[in-house]
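Just one protein chain is left out here, and the rest sit where they should.
Chain lettering (A and B) follows the sequence in which the chains are written, and residue indices restart at 1 in each chain.
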């Protein structure tokens, strides 16, 4: 397997500029804890979030939206039915959808549900190392929502998953890896404070969903999604005293992000 | 039709003073994304928010509360049943209730539900131009939650709605219009940053619900609700770098708002 590539500034600038132009409408079916932050992250990036959760409405809305996010953090039976309906409608309409398999491996119901979703052509998958290992059936999963593994331990699992399901897989940690099974980007950066604010990973998945809907090279766009978030995290962390002030500084950094090609 | 009026400082000061005195208890049945922000906006204005969502409890609570808000942003079948029960209980108890028809027109289930609610005497209705046009059956609705129309394009639809259902209608955008079908206030101000933070419109609807419960001129009170929010938005926008820092500055501006008559 080749060495991972680094994303150039020109590639990053190109993807970000496309996102600003398209102002993608992202249908987020995500967990209860991160809804506000997810919406604010998308808005700061000039994308447009919408949360629609009733099964009939979700199926209807997946036809209008540019992208769909499925995050199983606070899964219930009702939501799994609505998510399944939305995924089917998205696939019929050609709307690319992204899976965030929160805490997969640790909990039975969501593990079975995500394994079933995997076979339905996700455009992208974003998880931490424990989740990606569990999704690839290579480990029993984390202890709840936090990863017990480093991202590089899950790199080959990510490559296998991407290859088997013809998807883009982003496995995130201190270094993020984004792969289509053939080519891999390594994305350094970010800040440890990002792990002390709830929802940075879940919001990244929504950003991945938005970037995955852009025209052109999806692998590069998803790598740009990861870099946009880690770059804003670095910049915010330099200005703040703790995780409380980090949230505002992070959203402001996303808002003012300009990347010189 | 007459020209819209402007709200005087004396009218604004009077309504705000009444709200501070009454510390209205607002029963919010609102969407998943904006609950925290809605509660914090009401608290900053010295009102008291309470979210109660079980059908039996919601009906019981609508009897105690000073005001009820119905926002259909993340409607489900269960919630529609609980909302219907709360509206009926509110009407029995004489509790004024306010409707926020989020994304009506674009999605079938909520459109039918809101059309049915319309006939149950809402004290006030707050929406963007696309939502008000759709509610008045004059357009097919927006693309999701954002308006495709300017508020002035929906002014006559708002006046018609207010007249037909004997309600106060607030249609908000760059300029807000508040009408009872006969008289109309035009409320300028606000900041474009308010559209880059999730929930400013939904929180305004909760503030409309609170002001609509005050004794005296309801039309003027609802206009004051819109002006309180746009004024805080202007003040906050002057101090911040982006949408992240805007949220805190906006709540602080609501908290320190004093209007000289």
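We take it that contacts are C-beta pairs under 8 Å (C-beta built on N, C-alpha and C of every residue); 3 or more make two chains touch, one makes a residue touch a chain.
Every value quoted in this text rests on a predicted model; they were computed, and no experiment measured them.
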item	value
Of A:188, A:216, A:244 or A:261, the residue in touch with the unshown chain	A:244
Touch with the omitted chain, as defined above, among B:21, B:36, B:116 or B:182	B:36
Residues of chain B in contact with the chain not shown	25, 32, 35-36, 39-40, 43-44, 48-54, 56-57, 60-61, 64-65, 78, 247-256
Chain A, residues in touch with the chain not shown (by the definition above)	31-34, 36-37, 73-77, 103, 106-110, 143-146, 195-199, 240-245, 247-248
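Please note the rule applied: only the chains that are shown with their structure count from here on.
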item	value
Whole-Å gap between the CA centroids of chain A and chain B	33
